[in-house]
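Complex shown without one protein chain; remaining protein chains in place.
What follows is subunit A.
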């Protein structure tokens, strides 16, 4: 019996008096916190305490850093354990003769039990590896999926949605790139839309990457385009990419992702980048005053290209192009790295990897509905979603919870696989 492990002695004493409560307390804890995770958390907390003790005697920045990393888990474990022990204490109060006290304990206990749930999830989440880009700002790229103008118009709506979302939330963002193709504006669902080619929003707040990473993927729309005379519903798709980006002040760079360091994922050797500028033909300088500010960068080893012509200043276009190029290269390298890691493990874990091709969300105009396919959340009031309103908060929130859940599941699978492997080894050794 696995659950037995979680029942402390004093609770067992209480068993005859209150069967039901005991069951509640124990199953909840075990459902939310599998033994492998608890074991891992305890190991980490032990390491943390050891480091903290050694720091008290003699300070070493490296040890301090490591201790800092582990403290998240240690804290979460402490809180969870505190809640657990107050459950057991409350449970003993059930033996009390005092009816009032018993009632008090009962109320308190149900509150604490609810709390344990949250604490167990927080503890599990603290164990999951933190995304290396989590603390960084990000770039959010929007591009229409293949086929038709309708996807382009909806891409514009999606881009606007995130812009409005940022402005409502007071998140600092600026438009790095906004490129449309020829074609009239259209207005479907009240807002005017331009046929988008590609747009990039730079979201400057630290941690924006973590906040928006769940938005990456295919966003599907089902609606009747304003140009459609027969009233037929079209389905098209828009791709959203979320790339890590850099703080304005390099000193704020987290995770040693400094792009001047050749070991960084974002390091780009300028000699490997071909820069092409749009040039005023002829003599240039004082002879010409036409604004030809377009610029194109090509990273030759990967073939990644970025072109930029948003600003009247070539200088600014160049800066923006470099920002985008670095982010794309960094993201690509990371994907390659993870690809390798996954291939190495060759496990079930890669199944749920969010690939760019996956459809993650549907916006259905006629049903006034937005569905997140990962969390399974359905919301209505589509206009508010597309205005970046509070309904979008709910959707994004559900995505984030889903991501955390996924991360925890992955972690459990990994820990169990490791444990099984260790046991297997042990068994073999035993046989020999």
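Here is the rule we use: a residue touches a chain if its C-beta (ideal position, glycine included) is under 8 Å from a C-beta of that chain, and two chains touch if they have at least 3 such contacts; residues count from 1.
We adopt the following convention: contacts and distances are computed from a predicted model.
Candidate names were "tRNA pseudouridine(55) synthase", "S-adenosyl-L-methionine-dependent methyltransferase", "Actin-related protein 6" or "Geranylgeranyl transferase type-2 subunit beta", and the UniProt protein name of the unshown chain is "S-adenosyl-L-methionine-dependent methyltransferase". In the complete complex, the hidden chain is touched by one of A:311, A:331 or A:391, namely A:311. Residue in contact with the omitted chain (choice from A:64, A:114 or A:288): A:288.
Residue in contact with the omitted chain (choice from A:68, A:183, A:301 or A:383): A:183. In the full complex, subunit A contacts the hidden chain through residues 182-184, 271, 275, 277, 279, 282-294, 309, 311-316.
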